[in-house]
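Of the protein chains in this complex, all but one are displayed in their positions.
Entry: subunit A
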Amino acid sequence: MQQPQESAVKPGLTSVHPAVAPVASNTTTTTTATGALGAQQTSTTAAVSDSQVQPVGQGQDQVQLTDEQILTQMQAIKDEEANVHPLVGVSEDLTELEKEYENGSAAFRNKIMNLADTHDRMRRSRGDGNCFYRAFAFAWFERVMLAKSKPELLEQALKAIEESKDLLLAAQFEPLAFEDFYQVTLETLQNLVHFTAEELLGTFQNDEVSNSIVMHFRLVASAYLKTHQEDYAPFLEFGQTMDEYCSMHVEAMGRESEEMMLIALTKATHVSVEVAYLSGNENADEVNFLPFLPDTPPYMPPLVLLYRPGHYDILYRKSHCLEGVV
C-alpha cells in the first residue's frame, strides 16, 4: 500500500489542520449516546460546560442524564462544530494553505509553493472521519454541475449511481438499509442542472442531505470490496473477514478511510482521483501525486484531493475549468 497509515491525533478524530488546534468537540461527534453513564458522558459534559447541564462528577452521586438530555447535548456539540467548520467550506485561495505553515517546516512550505504552480484553489471538508467521502462526492458533483456544455458528464454520473444500486444488491445489502441514501444521492444528481454553485454548497452543508450522500458512497465502497474479496482480502489483518472489515471501517459514519476505500470507490463509480500527498518529508520539495484509476478509460480529468496525514480536502487544478466555483 503506497499511502501511509492515517495517523489520527486521537482515536476517531481526523486532524483538522496542523496549525490549528483540534476542536475538542471533534472527539465526541463520533461517540453516539450510550444511554448509560460512562467515561464518554463525562467528556461530553466537559465539552459543553457552558450549557446549563451540570458537569458530571467522578464520585458516587453522578448526575443521571436522561437519553433526551444526552441527545440534546450531542446536538449542541454538533451545532457548535458546524459553526467552526462547515461540512464543506467555500473555496479558498491556495495562499490560505500557505498561511497555515508560515511558521511550519520548510518541507511543507516548499511543497505548497510548488503545488501552487499548477493548483490555485482548495476547499475544506470537515475533519469528522467522513472527509474523504464528502470531498469525493462534492468534487464529483461540482464537476458535473459546472460542465453544462458537456451533458455526457451528467449522463455518466447518473449511470454510475444507478448501477451502484445493482452493486449494493449484489453485495447482499437489504434495500431498507440503502434505498433512502441512494434516493437522496440520485435526486441531488438529477437536480444538479438546476443548481447554482451556492445551492450545491448549501446542499452539501445540510447535515441530512450531505450525510446521506456520504453514507451512500460508504455503502458503495463496502459493496465493491465485498464483491471483489479475492482481490482485497489479502490486505486485511490476519483472521479478519471482509464483512468484519467493512462493518468496522466502511459502513459506519465517522470511520476514517484507508487506501482500500479510495480504490473501491474510484473503481465502483468509474471516476479517477489524484491524491496530492502533502507530507513533512524533508527530502522532497514536490508534492507526491498518487493516481487512483478506474478499470474503464477515464472520461474526464481526475478529481484532485489534497491529503495530509489523517485528512482529505479538495484541490483545484489550474488547467481544469474553474469558472463558477464558489
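Just so it is clear, contacts are C-beta pairs under 8 Å (C-beta built on N, C-alpha and C of every residue); 3 or more make two chains touch, one makes a residue touch a chain; residues count from 1.
By definition in this document, contacts and distances are computed from a predicted model.
Engineer: Can you pick, from "Splicing factor subunit", "E2 ubiquitin-conjugating enzyme", "DNA replication complex GINS protein PSF1" or "Signal peptidase complex catalytic subunit SEC11", the UniProt protein name of the chain not displayed?
Structural biologist: "E2 ubiquitin-conjugating enzyme"
Engineer: Where the complex has a chain not shown, which of A:139, A:161 or A:184 is the residue touching it?
Structural biologist: Spelled out, the listed residue whose C-beta touches the missing chain is A:184.
Engineer: Considering the complete complex, identify which of A:81, A:251 or A:313 is in touch with the unshown chain.
Structural biologist: Candidates A:81, A:251 or A:313; residue touching the omitted chain: A:251.
Engineer: Can you work out which residue in A:77, A:215, A:242 or A:305 touches the chain that's missing from view?
Structural biologist: Touching the chain that is not displayed is residue A:215.
Engineer: State which residues belonging to subunit A touch the missing partner chain.
Structural biologist: So the residues of subunit A touching the unseen chain are 11-12, 30-36, 38-40, 64, 67-68, 71, 74-75, 173-174, 176-178, 180-181, 184, 187-188, 191, 199, 202-203, 206-209, 211-212, 215, 219, 240, 244, 247-249, 251-255.
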